[in-house]
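Below is one structure, written out as structure tokens; the observations come after it.
Moving on to chain A:
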Amino acid sequence: MNLSIEFLLATGLGWVTACGIYLMLRGRTFPMVLGLTVLSYAVNVFIFATGRLWVGLPPILGQDRPVADPLPQALVLTAIVIGFATTGLILEMALRSRHESGTDHVDGIERQPEARG
Partner candidate 1 sequence: MKTRPPPPAKTAPDRETRRWFGHPALSLVIAASWLLLQGSVELVHILWAVIVGLVLPWLVHGFIGAGLRPRAPWLALRLLGVVLRDIVVANVAVARIVLNPRKDPQPAWVRVPYTLQEPLAVMLLATIITNTPGTVSCVVDEERREILVHALDAPDPQAIVDDIVQRYEQPLKEILG
Partner candidate 2 sequence: MNDLLVAIILLPLLPGVLLCHALGRANSPARRRATAWAAGAVTLTALGLLLLLAPAVFAGQTLLLHLPWVPDIGLNIGLRLDGLALMFALLITSVGSLIVLYAAYYLGSDDPAGKFFALLMLFMAAMLGIVVSDNLLLLVVFWELTSISSFLLVGYWGPQRADARAGARMALAVTGGGGLALLAGIVLLGQAGGSFELSVLLDRGDAIRAHANYPLILALILVGCFTKSAQVPFHFWLPEAMAAPTPVSAYLHSATMVKAGVFLLARLFPLIGDTTAFQYAVGGAGLVTLVFAAYVAVFKHDLKGLLAYSTISHLGLLVFLLGLNSPLAKVAAMFHVLNHATFKASLFMTAGIIDHETGTRDMRRLGGLVRYLPWTATLAMVAAASMAGIPLANGFLSKEMFFDEALRAGNRISMVVPLVAVVFGICSVAYSLRFIHDVFFNGPPRDLPRVPHEPPLFMKVPVALLVVVVVVVGVLPAVTFGPLVAVASTAVLNQAPPEFKLALWHGFNLPLLMSAIALVGGLLMYWALQNRFDLHLQHPARVTGRLLFNRGLDGLTSLSRRLTQKTENGSVQRYLALLVGAAVVVGAWAFIAGDQPSTAGSRELLPANLVAVLLWLLLVATGGALVLGHRRRVLAVVMAGGIGLITAISFEALSAPDLALTQLSVEVVSSALLLMALALLPRTTPRESSVRRRTRDGALALLGGAGVGWLAWLMLTRDHDSLSWYFLEQSIPKGGGSNAVNVILVDFRGFDTFGEITVLGIAAIGVLAMLQGMRVRRDPAPGGQHWSFAQPSLMLRMAARFILPLALAVSAYLFWRGHNLPGGGFIAGLVTAAALVLQYMAMGQSRAEALLGGDASRLFTRWIAAGLAIAATTGIGAMLLGHPFLTSAHAHPYLPLIGGVGLATAALFDLGVYITVVGATLLLFATLGAASKESP
């Protein structure tokens, strides 16, 4: 199999997803938010990929050439903005939560640390 851009994208996407999930599952708000952010990058690329990959064919019309599928791009734009809004919100909520409870543990209370390993 020749190495293809598609392969790189699919594997890279999977890898970033995995990183995002792992961070999202951490016990402190900050890494969790970072995980969600990274995960949203991956999800956005996934949506983008539904239009398949095209090189040098941005969906700008009137140049008499084929162009990439514009719809997924528009969807991703919306998703990016929503992701930005929600990330900002949870971040500041996490701050307030820490201010209220004195801990930045995601559960809002310090849990007994599990056996350190």
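Just so we're on the same page, a residue touches a chain if its C-beta (ideal position, glycine included) is under 8 Å from a C-beta of that chain, and two chains touch if they have at least 3 such contacts; residues count from 1.
With respect to how the candidates were assembled, all candidates are chains of the complex that A comes from, given by their letters.
The structure displayed is predicted, hence computed values, not measured ones.
Student: Sort out for me which candidate, 1 or 2, comes into contact with chain A in this complex.
Tutor: 2
Student: Can you tell me which positions in chain A touch candidate 2 when the two form their complex?
Tutor: Touch residues, chain A against candidate 2: 2-34, 37-38, 41-42, 44-46, 48-62, 67-71, 73-78, 80-89, 91-96, 98-99, 104, 106-109, 111, 113-117.
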